[in-house]
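A single protein chain has been omitted from the complex, and every remaining protein chain is retained in its original position.
So that you can tell them apart, the chains are marked A, B, C, D, E and F in the order they are listed, and the count of residues begins at 1 in each.
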Amino acid sequence: MSPVLSTALDIAFVLVMLGVVGGFVRLVKGPSLPDRVVALDMMTVLIVSFCGLYAILSGQTAFVDVAIVVAVIGFLATVALARYVERRQHRYDGSTPVTAPGAKKEPKT
Amino acid sequence: MIVEYIMAALVLLGGFFCFIAGLGVLRLPDVLIRMHASTKAGTLGSGLILIAVAIFFSDIGTMTRALATILFLLMTAPVAAHMIGRAAFRSRVPLWNTKLEEGAEEKLSR
Amino acid sequence: MADTGAEVPRLAGGPAGWVSILIPAALFAWFAQFLGPVAAGEVLLIGFDWVPSLDIRLEMMVDGLSLTFALLITGIGTLVTLYSTSYLGAHPEYPRFVLYLMAFMVGMLGLVLSDNLIALFVFWEVTTISSYLLIGFTSDSAKSRRSALQALLVTGTGGLALLAGMILLGQAAGTFSLSEILTMGDAIRGHAHYDAILVLFLAGAFTKSAQFPFHFWLPNAMAAPTPVSAYLHSATMVKGGVYLMARMTPTLGGTEPWFWALIIAGGFTTVFASVLSIRQTDIKQVLAYTTLMALGALTLFIGVGTSAAIKAAMVFLVVHSFYKAALFLMIGIVDHEAGTREVGDLRGLALKMPVTFFAGALAAISMAGIPPFFGFIGKEFLYDAGLEAETARIWITGTIFAASVLMFVAAGIAVARPFLGKLPERFKDTHEGPWTMWMGPFLLGALSLFFGIYPDIPEVWMVGPATDAVYGSDVDVDLYLFHGINAAFILSMITFAVGLVLYLAHQRLRDGLARIIAANPIKFDPGWDRTLDGLRAIAEWQTRHLQSGILTRYIFITFATFAVAMAVTLWWQDVLNFRLDVANELEGLLFKHWAVLLFITAGAILAALTRSRMTAIAALGVVGIGVALIFIMFSAPDVAITQLLVETLVVVLVAVAMLKLPHLHVRTAEPHRPHHALLAVAVGTVTTLVMVAVLQGNLDLRLTEYFNETAYYEAYGSNIVNVILVDFRALDTFGEIAVVVIAALSAYALLRGTRYGTIREDGEALRDTVDDAVLPDPAARSADGEGRA
Amino acid sequence: MNIFGMNIALAIAWAALTGEITLPSLIVGFALGSAALYLTRPLFPGSDRYFKRTFRWVRLVVTFLWELIVSSVQVVIDVLTPQHLARPGIVSVPLDVKGEMEVLFLTNYISLTPGTLCLDVTEDCNTLYIHAMFADDPDEIRRHIKEGVERRVKEAME
Amino acid sequence: MSWILATPIIIPFATAVLAFLFRHGPEGRWLSVLGSAGLLVSSIILMLTVLDEGVIAAQMGQWPAPFGITLAADLLSAVMVVITGITGLAIAIYALADVEQRKEQLGYHALYQVLLAGVCGAFLTGDLFNLYVWFEVMLISSFGLLILGGTRAQLDGGIRYVTLNLISTILFLSGVGLLYGMTGTLNMADLHGAVQEVDNPGLLVVVAVMFMIAFGVKAAVFPLFFWLPASYHTPAISVSAIFAGLLTKVGVYSLIRTFTLIFTTDIAYTHTILLWVAGLTMVTGVLGAAAMNDFRRILSFHIVSQIGYMVLGLALFTPLALVGAVFYLVHHIIVKANLFLVAGVARRIAGSTELGQIGGLYKTAPLLALLFLIPAFSLAGFPPLSGFWAKFLLIKAALEEGGYIIAGVALAVGLLTIFSMTKIWGYAFWKPHPAGLEPRLSRLSARDRAALLTPIAALAVLTCIIGLFPEPFVQFATRAAEQLLDPQTYVQTVLAAAPEAGQ
Amino acid sequence: MELLVAIMVGVLVAASVHLMLARNVLRFIFGLVLISNAANLIIFASGRLTPESPPLIAEGETTPALDAANALPQALVLTAIVIGFGLFAFALTLVYRAYQNLGTLNSDEMRVAEPQAQKPSTAGQVAEKQYIARDADA
Partner (left out) sequence: MMNSIILNAATRLLVSLLLVFSVYMLLRGHNLPGGGFIGGLIGSTGFILYAIAMGPKACRKALHFEPQNIAMIGLGISLAAGVFPVVMGESFFTGQWIFIGDRASGDYIPVSSVLVFDIGVYLVVFGAILTLVLALEDEV
């Protein structure tokens, strides 16, 4: 591997990880649930990049397989979380205490 | 050698877009606008890096997988954005200075 | 009901009754055959190996002592079982009664005959269990149940001590065989464990024989049916302790501790019990306390240990068995026919129940120690032995004197009161009991007289050999009815005089005693309850604190145990004595490594501290991704893929589940608990330290090298991780997929098997009992066949 | 499709001829095969349509990639400049395409291209709601989508 | 050779698969009985082979030790598998009348059989990580069985059981990792030699303590037993019974196996800890039982207490003590499972397991009373039942070692055991039923009666046989203990078992 | 390198212990996920860390590269991950169902299996019923 590519990889790693850090900060800050989901979704996409960079760095195609799997499943997680955001907000608006359903049955939505 | 430079450029550019995606998600004012950053810059960044991967290995198996990954991202990222965007709208996340078309509120919230 | 003239006498107990009589009778006959050889000084050993690897044999040692006991057990057993056919034969649980009684008899025989300490203990406990079941025979009565438990626990405590004593003795002697141990007296008495052995044996003997302060269970045990009282609690079981002390005399006896322990416990029990016997109004209780007194006396004299004392003890042992069994059976007949045992109620039954009266009178006279009855001889020997004692002569003699006087009184109370005097109206229709019932007391009473007149018979066949066996060498035993006017005889006469006076005044005496006892703060029987309550209170206190029902506390203790144990071991074993080469460790670390580290750390801390569920899930996702990055960075693509897939599924499942779960802060606001944080840090620190220490060493890579070399040639695969999974360690993988299947099935069962809402808040008790139980209404159950949906 | 199949067969034949079955050789083979088929299209009835569609697809992909890059640059600018430049709004667009796949394609396209992000499609498939970063003129956005993107997608997928 | 060692794992798994696929019909439950019988037969064949040949081992996949996974059986393993077969069959029969069809359709029999497979796997494996896997197999199927039925008490008990057991699992896993990190091997026989060459012997003790805690939770020793009394009284009786018999014993087995084969480098330290643990476990368990007023909860606490005795045997680490521990294991499994089965019948005919709510069984169900008394008095250590010999051996061992205090504790705990067994007897059997009910066995259908009482009677007979004829069992335990104290044969057999020995 | 992983494991363990000690059983589940990760890392690191060289045999070769990573712990971790997932999934459904039927996620409030201990006095009275008969004397 030429020093050019190797340096570029090092820089790219730093950039990608900085991107991940940005996502992480957003994740912590929120403030809304969708913000957090967006942050997580973006992080999985960045992990795809990370895997790609690693594949080049190590010369192992195995990491491309990791990348493809991440692309597949990151989507699934996002969909599930998005549904959670959507439904949850419908069910419990705001932070008013919820009465536990142990005693009586709630109507299905 | 030229291939190395191309790859280096792709990798750097990809890394840059990834960085922008992260920064955008962090900096932009509301969730829908942040999604523009994550969806577009993120996908492009990853795509560029994957192209570099495809060039780097240049055997058919790896290239197909790298390209398949790109296609996959292109296919799923907007759908994911749609899901989050809809959820965000429906859960009434405050939007920054956003003009709402008449009737959109009800239609989108159902 | 007309007599059909059947030749075979009808027994109320049916076949069980016959069995119950024939077994002891046959055994009696069998043991009788040993009388000759034993009287000639032989010691017979008959038996076989039981658990040879533990040196345990089932072997009978027939010598004078054990044969005397065996004959008493089987002989009185026959009479008692005969008696029981009428007393209990109609009882629906009579067969069980017979079963317990036979079990008891076997236990008692085994106890006295075993040559092996451990076998002896086995039978000892058999008597404990069967007596428990017999005392609790009238299980409907709370009193019976309590008494049974009390007897069981008190004698059981002693039994366990005895077991320890036996093991120690076996260790000291190198064998469990009694016949061998009996020859090692000096070695045992000089052994370092002698004191412990003695204390443990005496604990067993004193509890079993109800010596003070373990005496209280015996009067309560009178809750048992009368034949049981007659058999167990006067003639046999309670003498198990006496037997043990007698048996161990050659081995453990003759030392100062032995002497003082026995004469103090025995003497105190004697006096104490005889005084209390006067205080009773239930005649059975009167007899129970006199039994205590007799046990005390026996203990006392075994403790004294002179040949005269042993002789006296053996005579008194036989004497007492006869009259006391007879008296218990007598009062049983009275109770059975007249419906009461209260001394205040019973009067003038002599004419209504002449045979019973006669039998009782014989026994009572023997008990009172009046010549020419066997009891007189017994008392004379006691006086003789007391007067001969080398130490504490006055105290021993005084004790026996007091006891004899009070026994005289008790005999009067037991027989004169119910049978003499004017017959009250209520007993008009009372009549004599059946022959099966009076036969026992009659025979025993008659024998008391017969042996008094012909003392040679018991002397030669029983008392003599028994005394030899206990004393450990030949003792000249010569039973006589009248031996001239000596100190013992004079004491006897004084006894009668004082006894008569006290008998006449006994009602006033009883009232006085009642007042004294009422004022006495030390009460053993309520003390027993307090002990149990205290035990239960301790148990509940402990359980309330330990098994508190608070899950977080359980978890805290579990982790705290881990942290403390690990920290202590790290320190104790001086593990952290290496020098960490930090510079070397940090060499080659790039931004991405640091970033991943920070990423995971921040994710973990966020997950731990956030109050938002969504943030928590996202933080988990972050940690999962971070760990996957580590797997990527350190060359584990398969693991990374799996980790990512699994982590995503975790997020998906949590997201689904949380649609119906409340917010983290709803009703479960976590109070800030510094000790939790402290423990968390401690556990984390300990883990890191151990890990660092482990990673300091070199790793032996034999296994990996083997896999690397054989994967391609022998397992035909290039992905070594996968080859390990499906070939080298396929069994692991198989187990693992079993976990996955079962996890899914279990979760499915949980979700499908319990529909939310089908179980009502208050439905719990209903489900747990009603669903599975067969209900009182059998019709409803049989209607739907097998009763299973 | 049999023309597409023939094209594939030609690509494989090319790769086999050159002796290396790699992706580049296949792509080259495919391109050469297409050219050959295009030249000989009178021999294959219906191949006109095939080429028209192929052309539209290629055009679609190329425009799409271009717009993805443009939109990303736009994001870069907004992210890197200190002030927020966006003037966001939510705009409805009436839809002509009906099939699920067409809608999917369209929305993906919209979401990845400058300034627009697809929020939802009404259940009757009649209206599309998009979030626009620069929503000063909703009609302009609508027109751009209807006449640019939607048309090209429809053409490619019909 | 291989098949002999593998069948106790294969048979229950195959049964599980078939029973699950036939779960909707009656075939499922009969398959379960049949499979359990097959397990028993195979375990007996295994036992006979071990008796005949000494330690046997088989390399899974023909990979030589220590590279592949070895299954190995010495006498301890073999007897544990036999006992698993016995209790497994007994409870499978009992389940015919105890488990409702609803639960069968949810996969009861599959869960049950996999549990048995996991238990057998744990007893037979010669590989530490594989042991972890079997622990998990056991654990997850026990989770499923525990909550099957889903009453509120089950859910609550389930949470306690699951949380605490998961912690133990993690500790076990981490311990395996660390031990591998020190020695580079996972094969237990190989570890026996490898631990001698560890650079930092003290660290080995640290890891040993980690294993002690992990297995300690499984074995329910002080102060890690909370999960057991919190949950064992909640599931179906069959489930309680199999748990009571087998699960904690796998923990004890693992303690014995690892602390005789691997962690013997600093006995003065580790086994002293075990001695303290043993004493405290005995006492706290039995006091817990004294505080309980429910049939099953009393029994549950007694499991804890009895585990203390077994750990005591290991802690003393003398030949006789290990004989006692082995004997105790065997005795306890039979007796404790049986007591739970009796509790189930009592509940069926008297309506509850809460002692305050039942009674009268002695008068109207004398057979059940007898069948209770045998295991109960055996548990309490009354001679001549099996429990007496177990306690005798241990107390003798303790006294021989000069452990007077621990012997005294063991004896006192025996007394308290009597106390709570008689509490059950007094309340459930002697005292009249508070509702005036006359609980009779005849209330059960003939089929149920047969299914419920046959296993109870069989186990009771077994208890009596062990009690009356202890010699062969003591001799057996002696040989087993010899193997444990001198693991050379085990080590050599495992490491030498040539891959070709497959046939 | 291993040092960093060790520290990270420590942090993960500390965080998960903190979560597991919470009264909210959902937090326990979160802690479980974290601590499983920690345990996996322990195994992984125990095999020592090797960067950028997966244990794969390249095409045409018969053994992996000389510096290839240790494959065994990877296989063990893989097994552990899947097992951990199974356990987690069950635990989650259990918590889910328990919440619905017990009406709470607060383990302090779950007192069905182990009901609040009765006041000692009452418990004593219940137990004492068996011992009603007491003789007045001795």
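The rule is short, and it goes like this: a residue touches a chain if its C-beta (ideal position, glycine included) is under 8 Å from a C-beta of that chain, and two chains touch if they have at least 3 such contacts.
If you're wondering where the values come from, they're calculated on a predicted model, not measured in any experiment.
The residue touching the chain not shown here, chosen from E:60, E:82, E:298 or E:491, is E:60. Across E:10, E:280 or E:370, the single residue that touches the chain missing here is E:10. Of the listed residues C:385, C:462, C:608 or C:645, the one in contact with the hidden chain in the full complex is C:645. Residues of subunit F in contact with the chain left out of this view: 54, 56-57, 78, 82, 86, 89, 93, 96. Mapped onto subunit E, the interface with the missing chain covers residues 2-3, 5-6, 9-10, 13-14, 16-17, 20-21, 58-62, 71, 107, 110, 499, 502-503. On the side of subunit C, touch with the chain left out of the figure occurs at residues 637-638, 641-642, 645-646, 648-649, 652-653, 656-657, 659-660, 715-719, 722-723, 725-727, 730-731, 733-734, 737-738, 740-741, 743-745, 747-748, 751-752, 756.
We take it that only the chains that are shown with their structure count from here on.
Path length between subunit B and subunit E in the touching-chain graph (shortest route): 3.
Common neighbours of subunit B and subunit C under the contact rule above are A. Each of A-B and B-D has its own count of C-beta contacts, and the greater count is at A-B. With centres computed from CA atoms alone, E is the chain lying nearest the middle of all the protein shown. Taking the CA centroid of subunit D as reference, the farthest chain centroid is that of C. Averaging Cα coordinates per chain places subunit C and subunit F 41 Å apart.
In terms of their C-alpha centroids, the spacing between subunit A and subunit E amounts to 45 Å. Of all residues in subunit E, those touching 2 or more other chains are 129, 133, 136, 140, 143-144, 147, 150, 152-153, 155, 159-160, 163, 167, 174, 178, 181, 229-230, 291, 426, 431, listed in ascending order.
Among the residues of subunit B, those in touch with two or more other chains are 20, 23-24, 27, 35, 37, 43, 59, 77, 79, 85-86. If you check each pair of chains against the touch rule, the ones that pass are A-B, A-C, A-F, B-D, C-E, C-F, E-F. Residues 20, 25, 28, 32, 35-36, 38-39, 42-48, 72-73, 76, 79-80, 83, 86-87, 90-91, 94-95, 97-98, 101-102, 107, 110-114, 123, 126-127, 130 of subunit F are the ones touching subunit E in the complex. Within the complex formed with subunit B, the subunit A residues making contact are 1-2, 4-5, 7-9, 11-16, 18-23, 25-26, 32-35, 37-39, 41-42, 45-46, 48-49, 52-53, 55-56, 61, 64-65, 67-68, 71-72, 74-75, 78-79, 82-83, 85-86, 88-90. The touching residues of subunit A, when paired with subunit F in their complex, are 54, 57-58, 60, 62, 100-103.
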